[in-house]
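Quick one: the structure is below, and I'll ask about it shortly.
A single protein chain has been removed from this complex, and every other one stays in its place.
Moving on, here comes chain A:
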Amino acid sequence: MGAALQSWPIIPTQQKLERPRSRLIAFPIAVLALLVLPVVAGLLGAALPAFGYLPVLGLEDFSLEPFVALVGAPGIGVSLALSLCAGLCTTTLAFLVVMGFVAAWHGTRVFRVFRRLIAPLLSVPHAAAAFGLAFLIAPSGLLMRALSPWPSGFARPPDWLIVHDPAGLAMTAGLVVKEIPFLFLMALAALPQVEAEPRLNMARALGYGRVAAFLFSVLPPLYAQLRLPIFAIIAYACSVVDVALILGPTTPAPLAVRILEWQADPDLSLRSLAAAGALAQFALASFAICLWLALEWLVARIGAKLMASGHRFRRDGLVRHLAGATMSLAAGLVLAGLATLALWSIAGFWAFPDIWPNALTFDTWRSVIATLGGPLDNALLIAGLSSVLAVVLALGALEYETRTGGTTTTRALVALYLPLLVPQIAFLFGLDMLLVSLRLDGWLLAVVLAHLVFVFPYVLLSLSQPWHALDPRYALIARSLGRSADAVFWRIRLPMLSRAIATATALGFAVSISLYLPTLLIGAGRWPTVTTEAVALSSGGDRRITAATALVQAFLPFLGFGLAAMLPALLFRRRAAMRAGG
C-alpha cells in the first residue's frame, strides 16, 4: 500500500470472513482418488509379484528371483538401452525442433500457419501416425516408389530393414513427429504467461539476434512452465507400446513391448518376470528424467556463460531455416502418411515401383465396414463415457475452486500429471493384476475408469484456461440479481463456456480413442477397439485393411473436434458473441 496509508494504525485483532464451504468438495476428492489411486495401486500390484509374492500361482515367499530372471532374459540390455534412448532422443529432438521454431519464427505468418495446423496434427492418434509413417518409409513405401526405378535403380523393393530397424530409428521418428505438436501446443499456452513479446522486443532492441533474444530472455521462464509436459514426454516415449509394435525393433524389442509379451504369455510363471519388468520400466523412466535434469543443469550453465559474454549472435539465418525445415518435415510426414494410408485403403493391384495404384476400388472399405462394427462401437462407447465423465468431474472441481475462492496449488498440478509421469505399462500391469484378483477385469466400468486416468488431465488442462478467463463479474451480477450459486453455474457459466466444454470433451474423446494399453490390459480382450484392432494388424496384417483401419482410428478424433466446433455455433446461431468464441 502507498504512503498515505502507511500512517494508518495496524489493527491487532482481525476478524476474517469465513471461506465458504461447499459440498462440491466431493469433486476434487473424487478427481484425486481417480487419478492417484490407480497409479499407486498399480505400482503396488506390480511390486508384490516382482518380489516373488503371487499367491495365485502358489508363490508366497518374497524373493529377488524375478529380478534375477529379468537380468538373465536374453537381450535385456539392448531392450533397456532402446527404451532409454527412445525416451531421451524423442524428447531432445522434439524439444530442439519446437524451441528452434518458436525462437526463429515467433510472430511471423509462418508461425500462424503452424498454429492452425496444430489441432489436426494433435488429433491424429499415435498409432495412425505411426502406420502412416511406416507406409511412407518402408522399402516398398511411397518414398521408395518415388525414387524408383530412377534414381535408386530398384525394380523390386530393397531388402532393407527400415521399419522395425534394430536401432529403433523409425520408432523414434514416429514418436518425434507426434510429440512435436504436443510440445508446441504446451509452448503456445505458456508463451503469453511469460510475456514473450515485450521480452523479445527488449532483447532485440539491445541488439540480440532473433534466436538469441528468445533463448536468453524467453526460454528460461518458458522452460519452467514446460517442465512437467517434457517429463511426461520422456515417460511416454521410453515406455510406448503401440508405436513400438508398429515401427520399433523386434529382436529384441524395447522393454515395454517385452513386458507385454511376458504378461500375455500362456506360461503364467512369466507373470512375475513381467512384474519385475514393470518396476524396471518405472525405474528406467525415473532414471531418464534424472539424466534429463543433469542435461538441463549443463545447458543452463553454458547458457549463463553465453549470456554473460555479451555476444549478440545476430547471424542466425542457418538456425532459422533449419528450424523451419524440420518443423515442416515433421508436420509433412504426418499429413503425407495419412494421405498414403488413404491411397492404400482404396488401392486395387499396386505393383512396385508404380507411384499410383493400377486400379482404385472400395472392396477394402466394404470388408472393413463389415468387420469393424463391434470395435468401432466399443471405441465410441468407451471414449464417449470417459470423456463425458472427465468433463463432469472437471467442471465440478473448477466450480468448487471458484466457489471457495481457492486456487490450484502446485501439489494438485503434480497429482494431475502423475498418471502422465509414470509409464503406462508400469502401473497398468499391476492394476490389471489387482483387478483380475478382484474379478473386475474386463468390466466396461473398469476400462472406462482406466481411460479416465489419462483423459482427465487433458480435459482439465483444456478447460481451466477458458474457465478462469471468464469475467467473474458476470457471476457477481447474477448473484446480485438474486440468483443462487447453482443458478449461476447452470444458467451463466455453463452456456457461456459451451464452446470450451465442447472442445474439452472432444480432446478427451481423442485421447481415449488413441489409448491402446489400457484398453488391451484392463479390457482383458473383451473390449476390442479400432485402436487395438489396428495395432494387432501391424504384425503381418493385410496392408489395405491395416490402412483403412488406421484411417478410421485417425478419423474419429477429427470427427469429435468437428462436432465440437459446430455444436455451439448451432446452439447459439443467433448470438454473435457466442459464435465468435466469447
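Going forward, a residue touches a chain if its C-beta (ideal position, glycine included) is under 8 Å from a C-beta of that chain, and two chains touch if they have at least 3 such contacts; residues count from 1.
We take it that contacts and distances are computed from a predicted model.
One chain of the complex is hidden; its UniProt record names it "Putative thiamine transport system ATP-binding protein", one of "Putative thiamine transport system ATP-binding protein", "Response regulator", "protein-glutamate methylesterase" or "Carbohydrate ABC transporter membrane protein 1, CUT1 family". Only one of A:58, A:310, A:405 or A:540 touches the absent chain when the whole complex is considered: A:405.
Of the candidate positions A:75, A:495 or A:541, contact with the unshown chain belongs to A:495.
The set of chain A residues touching the chain not shown comprises 1-5, 8-11, 14-19, 405, 471, 473-474, 476-485, 491-492, 495-496, 498, 572, 574-578, 582.
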